[in-house]
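The complex is shown incomplete by one protein chain, all other protein chains being positioned as in the whole.
After this line comes chain A, so read on.
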Amino acid sequence: MARQLSRRRFMVYSLAASTLTVAAPIGCDASSAEGAEAARRPSDVLVSGADEEMLVLEVTEANRVVVRLPRVEVGQGVTTAVAMMIAEELDARLADVDIPLADARTEGNQFTGGSSSVRSLYGPARELAAMARAKLVTAAARRWRLPAWTLRTWGTRVIAPDGRTATFGSLTASAARIDRPAVSSRPKPASRHRVIGRPTTRIDARDIVTGKATYAGDLTVAGAKPTVVARPPTLGGKVVAVDDRAARAMPGVHAVVKVAGGVAVVAETFHHAFQARDALRITWAPGPLASLSDAAIRSRLRAAVPVPAAPPRGSAQVEGEFEFAFVSHAPMEVLTAVADVRAGRAEIWFSSQTPMDARDTIASAVGLPSSKVRVHVLRGGGSFGRRLNHDAAIEAALISKAARRPVKLMWSRADDIRHGRMRPASHHRIRASHARGRVVAFTHMMASVSESYEGQRLSAQGGVTPAAVRAAAPLPSDSGLYNFGPVSEDSGSVELAIPLGAWRSVDSGTMRTAEEIVVDEVARSLGQDPVAFRRTTLRNKAVRAVLDKAAAAGDWGRTLPTGQAQGVAVHEEYGSCVACLVEIDATDPKNPRVTKVVMAADVGTAVNPSGLEAQLMGTAIDGISTVLQAGLHIDRGAVRESSYADFRYARQRHAPLHFEAHILPSRGEPGGAGELGVPAAAGAVANAYARATGTKPRRFPLDF
């Protein structure tokens, strides 16, 4: 994008250690990381012990480069991106870099979300590695009695002009004692990048394809026993009475305990646990929404949409009302947490985007000081926002405490889909006012379901409030994306006791999708082509550039048979922008197939183009799923769906036969990318469907 790489520097500290260990502060988010900038100064500040707020790099004597990352890997590729930054500046082999996930810390930024990870780490990680490299070179120069400037680094080694080499591991002890490096500790200019910007296979790919990658459910720690919970048929239903005699008498059952969400069974295997769960005889009181179904929720949402002011006099209106259903995050790995809660301490293992908050919440739930709770962060089998909340970890801790033994709690798939969390349902009323061939005013009034809590229920549910998520994440750009005159937006809400959560791209996934549909309808009513209309009305030339790229690469406007059509949409957020072109075959309007997706993105410096393409590919499937077929119904206070059989997230037969992503070259600062593509993909799918069928899509998912 247009932003230039700033010259800000991050202070790098050396830690007192017997091996080379350097640390750089990371801020609370990309913007406050900028606040941590410091005047250039040598790294002779010695700090004892690892500062919790820092990104710490250690070179071990075994020639491993280790950076303990205060982020979680849930598939977005952050560990690979950070390893690439480190390998770049150190001239280390990527295979020699380890990026373990840090345990929950006591302070600093350990938040994974808002598409902020690469943005917040790009500066500190490279500074850190550049400083480490300078010290290693200096240590080698002293050992060989050669001028430091004559040495080079490659393959995790320092190399002398005469061909002598020394591994970083063999130099780490002496490098730890270097105060002032004799060569530059500045990161390389982008023109010399050999790792950053090159498509790179995930560093954990081999572990994944051999089945070695370890998720919470694969752990055998602490002798934790398989645990499942019998949950109520309705959302928020409560146990009135339980007869657990039959369950307790079953072989392999260790404990049966009541918890806020239902009745937990701890057993020898998950088979025994499920069987005993099914043998429980529970009388349930219906949850607070037992009389509520979709139709009523939809009409309450419609009524909660604020009324816009009158349109400009003399203007004509293009208007649309849009409805989005609840959507499950449904990560492949169901919520799983291992908890070992003892009298004076607790230890928890799970995948968390917010481990610091999780530790504090778990501590108060089990009645321990935070300092007595250790939270180990594990890789997650997908998240899409679901692991911002720590419902399962809190529940596991409470079960462990009540059962007085370590437990490995797993939510079943039905638990996951029927008891949330979910993207809130929403209703949108959008109006574009045009006069003399131009849009002169644009209003977007909406209402969405917001989660109401009864007192302590917040902690019982492991709630990260939407406000907390929003504070950390940038808000979507409002419709300042287009030259549409004054833009007015307002929102209402309907408070319901439904477990909700931020879903990849948060509000943009619905708001911007609906807006992109209206943009197409405005173009149509003005007799203009959707791409040409966007080109003339987009404010930002970077967005025009991605649109042009997608349109050219996707052969926009090519002739297609009846029932097939192209659709396009754009989005700008997180300092990045994207365009998506979709081709759909809706010959059978009840069974459409997206046949082709072409995306173009400008995310500033793309650290790993292969990882970025993967993120865009995923958002394309999110767009296809949420627009065409995947959602949740609420029937009398219960979620109707219970597995991937009825929550119809896309399968291979729904995925495009052809996908391509184009990454615009840039040397700007990295922008966010993990969520970027969702609104553009969803909007393009809807627009393609509209053009193929001659309909105006209004209620999503369309086949529901």
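Criterion: contacts are C-beta pairs under 8 Å (C-beta built on N, C-alpha and C of every residue); 3 or more make two chains touch, one makes a residue touch a chain; residues count from 1.
Methods note: contacts and distances are computed from a predicted model.
Peer 1: Just by its UniProt name, which of "Isoquinoline 1-oxidoreductase subunit alpha", "Cation acetate symporter", "ABC transporter permease" or "ATP-binding cassette domain-containing protein" is the chain not shown in this complex?
Peer 2: "Isoquinoline 1-oxidoreductase subunit alpha"
Peer 1: In the full complex, which of A:S191, A:T220, A:S291 or A:T562 touches the chain missing from this view?
Peer 2: A:T220
Peer 1: Looking at A:R177, A:R245, A:R404 or A:R651, which makes contact with the chain not pictured?
Peer 2: Once the missing chain is taken into account, the touching residue is A:R651.
Peer 1: For chain A, which positions touch the chain that isn't shown here?
Peer 2: 74-77, 199-202, 204-215, 217-218, 220, 226, 251, 268-271, 274, 330-334, 379-384, 410, 412-413, 610, 614, 617-622, 643-645, 649-653, 655-659
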